[in-house]
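Excerpt of the complex: some chains, original placement.
So that you can tell them apart, the chains are marked A and B in the order they are listed, and the count of residues begins at 1 in each.
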Amino acid sequence: MAFHFPQKVFFKHCDPAGIVFFPRYFEIINDVNEAFFASLGHPYHEMMPENGVPTAEIATRFAAPSRHGDDLVFTLTVTKVGRSSVGIRTVAHAGDELRLETTLTLVWVNREGRPQSWPDDLRAGLTAHLEGDDP
Amino acid sequence: MAFHFPQKVFFKHCDPAGIVFFPRYFEIINDVNEAFFASLGHPYHEMMPENGVPTAEIATRFAAPSRHGDDLVFTLTVTKVGRSSVGIRTVAHAGDELRLETTLTLVWVNREGRPQSWPDDLRAGLTAHLEGDDP
């Protein structure tokens, strides 16, 4: 079950070459993750400061540039649920065209930044978004 | 021959958890690349709009969080010089502690965004920063 997040490319996202400045993509990806966890009943602003989900690693391939005004859709799936981490794959498309593909790992930590086991309901929510679980 | 770029962690870089918000790191990495090309005699503001060096892919591992006030040093080395691309590895340390390691590929493009062969002097400058070329 994939999670979808639409995002129009605004003026603020774009650089002097008229395309999305790549650090802005990572702000959007953070928004996608924030919205995904909210959809699972754990919005960031409620989990913090007791817990957090910092990004441990992220790898991204920019397949084609995105321009001001483009209507992007980010699609998130879960690739792996660990004891205290989750693997996520997110792709962004404009229509049928792939713009980027990213894989990242988030870790569920406590106030001191130490990894914790996922709460049961959150683990269940993450597991429901594992790739390949829908036809 | 490595290229070094110091960067103090400012208020603007930090998130509600008091650590660097990871998209901010990518803004800094863009600054590092911009300063590196300037050191090679090709500042971004002179090469554009005739040419540019968009980021084709980037993979990053965040080894430890950085906090407001930390004095970071980013160290860039070249891993590979292709016909129109360059592989870069950048690490950031606070003192001896590794904070992040990133590998990225930049592509030398023309005004239309098409890959071009590196100019000779730029290729020479990039090659001079290949890893393992200094003792």
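Note that a contact is a pair of C-beta atoms (placed from the backbone, for glycine too) under 8 Å apart; a residue touches a chain by one contact, two chains touch by 3 or more.
Bear in mind the structure is a predicted one, so any value in this text is a computation, not a measurement.
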Message: Assuming the complex is a homo-oligomer with 2 chains given explicitly, what is its full copy count?
response: 4
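Convention: only the chains that are shown with their structure count from here on.
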Statement: The angle in degrees, nearest 5, through which subunit A must rotate for its Cα atoms to match subunit B is 180
Message: Between subunit A and subunit B, what distance separates the C-alpha centroids? Give it in angstrom.
response: 24
Field: List of subunit A residues in touch with subunit B within their complex
entry: 16-17, 19, 21-24, 26-27, 30, 48-49, 52, 54-62, 65, 113
